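A protein chain is absent from this complex, but the other protein chains hold their places.
All chains are identified by letter, namely A, B and C, in their written order; residue positions are counted from 1 within each chain.
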Amino acid sequence: MAERSLLSVSATTLEFGGVSALLDVDFEVESGELLAVIGPNGAGKTSLFNCLNGVYTPRHGSILFEGIELVGKRPARIANLGIARTFQNLALFANLDVIDNLMLGRHHLMKTGLAAGAIWVGRAKREEIANRLICKDIAEFLDLDQFGSTPVGLLPYGIQKRIELGRAMAMEPTLLLLDEPVAGMNLEERNTMTALIQQVRAERDMAILLVEHDVDFVMAIADRVLVLNFGRVIATGTPDVVTVHPEVVAAYLGAG
Amino acid sequence: MEKFFQLFVAAIALGGIYALIALGFVVVYKATGTFNFAQGGFVLLGAYLVYQFGDDWSLPFFVALILAMVVMAGVAAGIERVVIRPMINGPPFTIVLITLGVLLIIEQAVRTLWSEPAYVLTTPWGNGVTEVAGVSIRHVDMWTVGFATLVLGGFFAIFRFTTIGIAMRATAFDQEAAAAQGIKVGRSFSISWAIAGAVAVVAGAMLTSRTGSVLTPGLSFIALRAFPAMIIGGLDSPGGAVAGGVVIGVVEVMALGYLDFDWIGSGFEVVLAYVLMIIVLLWRPNGLFGTRAVQRV
Amino acid sequence: MSSRADAARVATPSMKLLPDKLTRMMFGLAVLIFLVTPLVLDDDFWMTVLANAGAFAVASIGLSILTGFTGQVSLGHAALLTIGGYTVGYFGADHGWPMWAWMLAAILIGALVGVAIGPFALRLKGNYLVVVTLALVFITGYVVENWTSVTGGFDGKSVNSASLAIGPVDFGELHIFGRDFSREQGIFYLCWIMVALTALVGRNIIRTRPGRAMRAVRDRDVAAEVIGVSNARYKIAAFAISSAMAGLGGALYAISLRFISPSNPAAELFLSIRFVAIIIVGGLGTIYGAVIGALLLGPLPELVQEFAGLFDFTIPIVDRPLVGDSPADNGIFSAASFSEILFGVLLVVFLIFAPEGIAGMIRRLRRRLAGRSNVDPDNVSDN
Partner (left out) sequence: MVNRSDDPLLVVTDLRVAYSHAIVALQGVSLAVGRGEIVSLLGRNGSGKTTLLRALTGLLPYHDGRIVDGEVRLAGTSVSTMSASGIVSAGVAQVMEGRRIFAELTVDENLSAGAVTLRDRRQVASNRDAVFSLFPFLADRKADQAGYLSGGEQQMLAIGRAMMSSPDLLILDEPSLGLAPMVVTRIRDIVTEINERGATVLLVEQNAAMALSISDYGYILSAGQVAKEGPGRELESDPRVRELYLGAALGTSHG
């Protein structure tokens, strides 16, 4: 049997009120690979992510993850299958502290229900402690353990971006979707984040699909690059191949 | 058949009143996103003001009505400015809770300022009845239909054809983009609340003269029955508010007129409006004419 | 590594029941006051007022979980208290069920009604949901008035004969250490024991997986869904828990009042608003805030009535007293109106000027004290 890709997206089309946000998008992500999606504003990058984790439902097409069809599944279900995501504009739980945010990443790996939770003594407590240990390790790994019980909404932007990465790690995904992980960061924060993502890849066996505007960053980190424009894939390949692709250059510099 | 026509006129009249209450509510919701529970309080206070100016100060009824509308418009705009505006960017349900507090305060203020248990509101139509082709029609119902048509028509004319109306609709659609065109967003808010206050007065006066001309603090509770109207119509659709109001009015009057089985018990007509609302919501979560909320990540 | 050491390593204030020394001291003090009050305050009227406050606290903890931790506003809370009250009336008084059984019934029936609201909570956002919970008030009122075989209709129902005994302990006639307690004192103990248990359950849920999920749904529902937290499950769960607690609170309230009868929907709505005021003034997002709120605002009507004398100073121009004890006193406000207005004013003023409520004030005060004495400044924002 031919080796199956981790994620395979085929002929996926998404429409908003008759306008296509994605048009016949095809691509695959292999296990352990880092694929970057680039493209001008409005090219459909975030829409693509929203299709992958079930926030939007494509009009047609198929998205197979480890052979399972994702189209039509609810986001929570897709998360349980092992796809984690970070958001372009951050989607942390602002009133909760770092550990609680990370713990929420482990929600689907835990079992405590209302009854066990209400009793606390016994299983709920054991599970809580075991998972908190894991989250504490992640927090230490990302240098986040210093923020104690401060609600994360009060922390600086760069830190919040890192917490979101941590929450995604806590989910122990096989595929990690990163939506603009370095957008709005200064140079130093950017370098830290680059190093962290590379470290995460080295330590954990997961594929990463990332969207980013910062072409420098993408070229430094990606195995392969996929370029979207007007909802269509205009090029795929290694960074050095893609950057000289005439359609890509035109898309970025403008046709004018 | 005669019974039906008789009920029908009463139903349309009650529907008109509910439409007015719902309209005041929807205007505020559309312009400012505020779910204003105090609207029931406006209806209550408005009716008492008409009594105060008309019966107590002996002004002619229509002068009293217009004066009360002006005063209520000011009160409503003032409430918006003082307790709502500062919270407009706060957590979503804060403002709803504030309007609940305002409702509580208005209700008790009315009980305090007018301490008799009930008042009689004198109206030009009184308890008059006219016989038309064997159907007796109460004057109050005709006046109510007339008033409701006039006020609703006036509102829609302003809303659609004047610069103020365009500014209000633009603000309702996109506050920031409206501000970027030079529209004074705060003024649109004030005007919306003022309109809500003014139409509440008409609704309050008509409701009072309808219920055998007795004015009690229970009026704000009757106004709560208009909630299903605006929900059925869709919270952000003034046209829907009118449609929903008429539907609820018809359902309530017809149920009262025709459903007299023992097992139904008392007060079913009120519950029916809410049951109808629940059914509509399960079918269309944004009401019949409401716009669907777009969810963004 | 031992599990004890593990626990110590991950312990954060949000995880512990009583996070620090000061909290433990305050809790101990509260327990002491609870035990001593009936001994010192040998007055049935005030015992009833405080027992009612306890019943309100139980229900308020429920509303706090719904509104404070899951971000859903409900105006149907009073209706759920009513349902709890009739449950004890029917099963406890009419059918002579033992206390544990009618309590369980009140909790379960409350939870069932909560689950029935659940589907609306999923389909409807914020404001529409608020009106559906308002519908619950109207529908409950209608059912109570018309289902006479169970509710007694307009005449209401006595709850007096419901059993208050669990095992050898009968809260209706407590004897401890040779001392006899009145029914009112017994009910005071009963109510506040239930407050403690409810608070414990609430706190346990909040500090574990389901509670964290509820807070996630509150803060960012879509993001919660994307990381695997089902909005549906936790919104319904919050309604179920909240309604179960309201049912229990309503049962206790009915026991304390000895009688239950229908009130009009407007009054029920105002009672619901009072619960909202309680959790706002106490402080959203804390369990103890709901208890403090209920303790302060629950007895407000009785306090105003009792101390109307303090407000009966004459207002110069109108030449009437501010608050009249009875209609004959011709006060500007009646005592009942004055307390309702206080609820409204407190609600609005707290929302505008102190949205974090009394719990938030305590938190800030502690932070300031901690800052000065250099003790661990950990604040506990969500417990």
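Keep this in mind: contacts are C-beta pairs under 8 Å (C-beta built on N, C-alpha and C of every residue); 3 or more make two chains touch, one makes a residue touch a chain.
What you are looking at is a predicted structure, and each value in this text was computed from that prediction instead of being measured.
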Which chains here would be touched by the one that got left out? A, B
Candidates B:183, B:242 or B:277 - the one touching the absent chain: B:183
Options A:69, A:203 or A:216, residue touching the unrepresented chain: A:216
Extract the touching residues of subunit B with respect to the undisplayed chain. 89, 163, 166-167, 169-170, 173-185
Against the chain that's been left off, what residues of subunit A make contact? List them. 19, 40-42, 156-157, 180, 183-187, 213-219, 230, 239-240, 243-244, 248-249, 252-256
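Heads up, the rule we're going with is that only the chains that are shown with their structure count from here on.
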Averaging the CA atoms per chain, pick out the one whose centre lands closest to the mean of every protein CA shown. C
On a CA-centroid basis, which chain has its centre farthest from subunit C's? A
Starting from the mean Cα coordinates of subunit A and subunit C, work out the distance between those two points in Å. 42
Just give me the whole-number Å value for how far the CA centre of subunit A lies from that of subunit B. 48
I'd like to verify one number: the distance from the centre of subunit B to the centre of subunit C, where each centre is the average of its C-alpha atoms, in whole angstrom. 33
Subunit C: positions in contact with at least two other chains: 222-223, 226
Residue numbers in subunit B touching 2 or more other chains? 297
Residues of subunit A that touch subunit C when the two form their complex: 53-55, 74-76, 79-80, 84-85, 87, 91-97, 99-100, 103-105, 107-108, 110-114, 116-120, 124, 126-130, 132-133, 135-136, 148-149, 151, 167, 171
Given the complex, residues on subunit B that touch subunit C span 29, 35, 83, 86-87, 90-94, 96-98, 100-105, 107-109, 111-112, 218, 220-221, 224, 227-228, 231, 235, 264-268, 270-271, 274-275, 277-278, 281-282, 285-286, 293, 295-297
Please output the residues of subunit C touching subunit B within their complex, sorted ascending. 67, 71, 73, 75, 119-120, 123-128, 130-132, 134-135, 138-139, 141-142, 145-146, 222-223, 226, 264-266, 269-270, 273, 276-277, 280, 332-334, 337-338, 340-341, 343-345, 347-348, 351-352, 355
